[in-house]
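All protein chains but one are shown in place.
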Amino acid sequence: MITAGIDMGAKIIKVLLIKDGEVLVKTQEVAGFEPLEAAEKAFDNAVSQAGVTREDIKYIFATGAGRSAVPFANDTITEVSASAKGVLFSHPSVRTVIEVGAEEGRAVKCDENGKVQDFAINEKCAAGAGSFTEAMSRALEVPLEEFGKISLTSEKSIPMNAQCAVFAESEVVSLVHAKTPKADIAKAVHDAIASRIVSMVRRVGINKDVALVGGVSRNPGFVDSLNRGLEVEVIVPKDAEYVGALGAALVAGERGKK
Amino acid sequence: MAIYKTEPLKSWNKAKELRQKYYMDYQEAHKNGGIRYTGGAWAFDAIPAGLGHDVYNITGEPYAASIAFDHKFSEECMEATEAKGWARDLCSYMRNYWGSMYLNKYAFGGEYPKPDFCFQDHICCSHAKWYQHVAEYKNLPYFCIDVSVGPYNELDENRLMFLVNQMHESIEWLEKVTGRKYQDELLIEAVENECRSTSTWAEVCMLNMAKPAPLDEKSMYSLYVHGTLSKHSKEVADFYEELRDEMKYRVDNQIAAIPDERCRLMSDTQPPWGFLKVFRYLEKFGAISIGSLYTFGLIGVWETKPDGTWGPRTTPMQKGEKITTRDQALRILADWNLSKPEWQHFYDPNLKSDMMLQIVKQWGLNGVMLHLNSGCEGLTCGIMENRLGIAKTGVPVMTFEGNMGDEREFDEKRVMARIDSFMETLNLQKLKS
Partner (left out) sequence: MFSKFFDWYENRHDYAKDWIKKTGGEVVGCFCSYAPEEIIYSFGLLPHRMLGSHEPQDVTEPHIFGMFCPFCRDVLAQGLKGRYDYMKGIMLSQSCLHLRQSFTSWRNHVPVDYAHYLYMPAKVQTEHARPYLKGELEKFTKSLEEWTGKTITDDQLKESIDLHNENRRLMHEVYDLRKGPNPPVTGLEAMVMVASSFFVDKKDHNAELKRILPELKSRSLDRETGARLMIVGSEDDDTEFVKMVESVGATIVTDDHCTGSRYFWNEVELKNGDLLQDIADRYIDRPACPSKDWEERTRFPHVLKLAKDFNVDGAILIQQKFCDPHECDIPMLKKYLEDNGYKSLFLEFDVTVPLGQFRIRTEAFLEMIGEEDLF
């Protein structure tokens, strides 16, 4: 049985097909202004790359922010459930899934089947972790890829307001004025953001193993700060951006069996 | 296919009329030489009732909730309050109310009717400060009774007397500022009515233990509100008895609030008044909020029965007690109010978690939705400990952020997305329509 998962992210749309528990193909398209067209395109590409027809696909599940807008999906599941399912497929020992994207951070506590037991989503005051990192790297005139790396070279620990991005930003400005080295500022930013995420994870509990997915998982500076804050080495799954689509395809497969 | 039959509430129109009359009476109080005053929904309005049958009040919280319901007017009010330099994170009821006062606009048409005095009680940091400012802005006499003497299970004579003494003091003050002679028999009548209305409201809530539930929380909001307007009045006490009888009829005839009840939830704290559609959204999953400690216990007065269950508090009249003196009436009024469920968590979140878990058990619930209401520090006091206390027992619990009175603080899309996730953890999918 072939099933498909479509992750309708705000920026990128991902499609993944699985057959009897094996991943067949992964495709993605930029969402742009016509996310539905992009979804169609990604899906068509996936179907043709897998060498199958649309009729071969038994169930299609959509997830992500725009999930309800996919007319050819049979059903939808939320990102919360999809991520947990997707991560446990490759890392069955994981019980806590942390997802940090541009705007939202989530922590999910799940059981051995990837079923969600409890979840926390960042409160509004602590929103925008990913966007904030980007904005700060721009403010320091350091490319985002570098921003993560240079932060690893800092030995200093500068306390920065952990709760509110607006306050934190003013503190960054103060540090720039005080001629603080960029590496130290980068580390302070990552520590501050990681601290907000750790706060949120504590609401569901830090149950091992812990996985990190979402765009910010590719930032080594952030991952380092998060590991220190959690006092746990997080697992960053390969192809972390596809876990949502994978989770959706897996749930579609379960539905197909019923 | 609907599982249960539903039918509209017969009491609905009566509820609406009573509410309209209340706001109208206040507006027109001066026409016939009556008195009007303002204060909070928890103020001891049975006390000014002793000044005569022509004394009308307006309670700030439900008034401000009415403003919040009107998105445009609420925004004007908020902006007027912010323009005076007040912080955006203050009580959003207070900000709506002040805004209406600054703009000199009554939510029900016309000018903000200037009260003759302010009469308030104080348990949350903002209560006394709210009317302190109304009094200074409108140049009014002001009296506020401090009720923060600890939880009911620790009540003793010293604590009770602090309230009773202040109540006696308030009567002397009322006589002074109004020039009227105080009538104890009117106080006694009002105290009896208050005990009757608040205990009967608890009876109404008890009937929601039935499956299917005869009332959903969204409808309850329009009914419990009378207790927040005029809990001491005969009209409200009588109305709640009629409502209770209708609930009995609905329970006996299996008339449901929603046709597809298959999951029973409770909420917590005031809802985001401008977004009651949250509750309608639950219905798509066959889920119903059957109430909350807030709708049950903000006005309803309860007690733990000998078998450990929760039920309406037995009134002094039901016990055969006859109230004959001012002091006796005030002691009863103080004791009665101090046992209010929504006053307990101000001292200890564990007391609230216990009550919430009792509701979960007794009302047969599947989960809890906590509204992290940034508009009210009073009812969110300890709410994260409540989350921990409930989660510890294995009862599914979710939180969503919002604000009862400031819609700018409510992110509809994200809240609905959270509900979707919560429904998934409860294994509920949307019903096919």
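By letter and in written order, the chains are A and B; residue numbering begins at 1 in each of them.
Keep this in mind: a residue touches a chain if its C-beta (ideal position, glycine included) is under 8 Å from a C-beta of that chain, and two chains touch if they have at least 3 such contacts.
Bear in mind the structure is a predicted one, so any value in this text is a computation, not a measurement.
Enquirer: Touched by the hidden chain, which of the shown chains?
Expert: A, B
Enquirer: For a quick check of understanding: of B:I3, B:M24 or B:M384, which residue touches the chain that isn't displayed?
Expert: Selected residue, touching the omitted chain: B:M384.
Enquirer: Going by the contact rule already stated, which one of B:S126, B:T314, B:Q328 or B:N366 would touch the omitted chain in the full complex?
Expert: B:S126
Enquirer: Of the residues listed, B:K5, B:K21 or B:K84, which one is in contact with the missing chain?
Expert: B:K84
Enquirer: What subunit B residues would touch the chain not displayed?
Expert: 84-87, 89-91, 122, 124-126, 128-129, 132-133, 135-136, 142-146, 148-150, 158-159, 161-162, 165-166, 169, 346-350, 372, 374, 377-378, 380-385, 387-388
Enquirer: What does the interface between subunit A and the hidden chain look like in terms of residue numbers?
Expert: Contact residues on subunit A toward the absent chain are 123, 125-126, 159-164, 167, 170-171, 173-175, 177-178, 191-192, 195-196, 198-200, 202-203, 229.
Here is the rule we go by: only the chains that are shown with their structure count from here on.
Enquirer: Roughly how many whole angstrom separate the Cα centroids of subunit A and subunit B?
Expert: Averaging C-alpha atoms per chain gives centres 41 Å apart.
Enquirer: Hey, which residues of subunit A end up touching subunit B in the complex?
Expert: Touch residues, subunit A against subunit B: 65, 75, 77-81, 104, 115-121, 123-124, 203.
Enquirer: What residues on subunit B touch subunit A, complex-wise?
Expert: Interface residues on subunit B, with respect to subunit A: 372, 384, 387, 391, 396-399, 401, 409, 411, 414, 417-418, 420-421, 424-425, 429.
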